[in-house]
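Quick one: the structure is below, and I'll ask about it shortly.
A single protein chain has been removed from this complex, and every other one stays in its place.
Showing chain A:
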Amino acid sequence: MERLPMNENPAGAHHGNAPQGFPPQNNTLGPMSQGPPQLPPQMFTTAAQLLDLTDKKLVLVLRDGRKLIGVLRSWDQFANLVLQDTIERLYAGNLYADIPRGIFLVRGENVLLLGEIDLDKEDDIPPHIQRASFQEVFELKKKEDGARKVGDKKRHGKLQTLGFEPEHSGEILF
């Protein structure tokens, strides 16, 4: 099990694409606790917040821009997540489409954002957004993604000639 010493520099773990660890919880609870000093339990608040989201309907945004909607059933200290009854929702232009996907086990490092859906507002999709067929949305999205890729490449090229390393290069963030 991962041990987190008191003086560990969190910045090191926080940068880059390394799998992000949530502090283990069980070694603060039981009498089993031994070895190096443990972080006090009040530092594990975010893990506790993930517990609050369990069995709730969530929208999960992944690093590659996918939006998954499902019920959070399980998670661990790395924010690896299990989603049940998941659908993937594609957005393109003013259109969206749902694809039923089923059960997801998502590796924590790919998580960008996890939002709890307000069930009262769930069906209030903004009026200018229309539901469309998967084929239609998929084609439109492919076009949009292509255009964005070209634009990004151009911008990155220009930045690089000016001596800037483009932000989140190597990491796709939509």
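Here, a contact is a pair of C-beta atoms (placed from the backbone, for glycine too) under 8 Å apart; a residue touches a chain by one contact, two chains touch by 3 or more; residues count from 1.
Definition applied: contacts and distances are computed from a predicted model.
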Report summary line: Per UniProt, and picking from "LSM complex subunit LSm2", "small monomeric GTPase", "39S ribosomal protein L46, mitochondrial" or "LAQU0S12e03202g1_1", the hidden chain is "LSM complex subunit LSm2"
Requested in this report: Could you tell which one of A:55, A:122 or A:165 touches the chain left off the display?
Outcome: A:122
Report summary line: chain A residues touching the chain left out here are 4, 9-10, 13-16, 20-23, 39, 43-50, 53, 59, 61, 67, 79, 89, 91, 96, 111-118, 121-122, 124-126, 128-129, 167-168, 173-174
